[in-house]
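Note that one protein chain of the assembly has been removed; the remaining protein chains are unaltered in position.
What follows is subunit A.
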């Protein structure tokens, strides 16, 4: 009795809630009077639990009441119930699930009906609702809303589709159709057991993995298996079929003509260089002596003496045949350009040194000749009336005179280039300036200078006199202008198609010009033909520094920063209808590239098929 009253007192009122909510509280609910029900004090630790488990014979039937926290020992009936439920049996011991079935109606047909109700009237008369439904269907069929079932199509699925191949039924578009190319057939490397050389080495495999999937030559790694049994499924099989499908319907198709040319046929048939001899082929002499870049070269009209100007502030005179330095002339400045007077009766060299042009009598060769030159220079009588000149003509001092300098023409700015007229009286100089005073023409005999241009047309690179006619060529960065000196007008403007012209030379016939440019092109102009280049030669790999024509032989040469001199055969025919024939005949190598500069100047011997070249390696070389 006591425990039952106790139990009633303890009844928890929290209801059907998860008891975890009271986990952190000291109580587990409230009794009927609203007082807290405290959790029974449990000070059993694991060891106590264990001991109890071992010692208490009723431990297995003791459960904890979640609502009150008290331990309850199950009675025998309760244990039985639990067992039965666990087995899936009914809770009630006395319930029999297999009672014999008693039919409500017998399966035998009896003579009397179960109910004796008479049949309805509606079972005799046609149904209105059905009629309505049928009429609806009829109406729908009449209106074509419902279609009667289609007869089954009994033609076979497959038949002889191509029984009568009618050529007329082929559509016109079929001719335009480009059939899809077939898949590439597999090579040895795709075999499951390829020859060992087709397997990738470690490095190749690494390279393969690092490549983009689209760039790979093989879309798989060749592999070797000992036997057919060991071959696994190819994981990308479906991918490959899918990609093929995509190719078939998403790739534009095009007929591409495969170029099937023998590469040898592409090489133009040129006359053999052997048939175009003579031309320089081998390096014959090296002129050593300069200590810095040799910027410019010039040769005496007789071809006996060579003069060179260098960055070491000297001008050296050489004997051509022996490579002997005859004379060294210190000039006290970098020599930019040098020009020997082309008139064989005058022995005079024009040298550009900084702001002045020196006229030097080298005193080489025939004494009569250079004596006469001196006499001509000294016979100058100054005019009474002093004329205004853009430059100053100064006679050399005694000291200079002893060295050979005869006249000094002082410009306002640094002089870039000097060039003689064919007769040897006039010469032109180019000043690096941006005004109209860039080009000046000087007359030696009258010691008189003039400025031919009123306006500057751009940075002048070099100038040139026509060898026969009174024409004057001025090369700016991109154009070459041809002036008539007599009429004092512009006759032609040549488009060079180059970025920056570096040098220019004229054929002795006077109708053809070549221009070298810093963008490694050489343009050949036929003045009679057009103002555009007849041919643009890209033989050199680097910037062209200078070009030169031979006086007699059909040869021209170009020197470039790549250290080579290319000699070409440039035949100009007298027949106007025949175009010039340009054939490269020899690549001359020899100069060492220093400071990214190779050959700085090239020059032909006036009579022999020899070519001189000066380079940044402070040598001059003669090729014969």
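By definition in this document, a residue touches a chain if its C-beta (ideal position, glycine included) is under 8 Å from a C-beta of that chain, and two chains touch if they have at least 3 such contacts; residues count from 1.
Definition applied: contacts and distances are computed from a predicted model.
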Message: For the chain not present in this complex, what protein name does its UniProt entry give, out of "40S ribosomal protein S8", "Ribonuclease P protein subunit p20", "BHLH domain-containing protein" or "PESC protein"?
response: "PESC protein"
- request: Decide which residue listed in A:71, A:240, A:366 or A:596 touches the omitted chain of the complex.
  value: A:240
- request: For the chain that's not shown, point to the residue among A:30, A:198 or A:453 touching it.
  value: A:198
Query: Among A:85, A:146, A:321 or A:490, which residue is in contact with the omitted chain in the full complex?
result: A:146
- request: Would you mind spotting which of A:259, A:486 or A:595 touches the chain that isn't drawn?
  value: A:259
Query: So which bits of subunit A touch the chain we can't see?
result: 146-147, 149-150, 157-162, 165, 167, 169-171, 173-174, 177-180, 182-183, 185-188, 190-198, 201, 220, 222-223, 225-229, 231-242, 244-246, 248-254, 259, 261, 263, 266-268, 270, 272-274, 537-539, 582-587
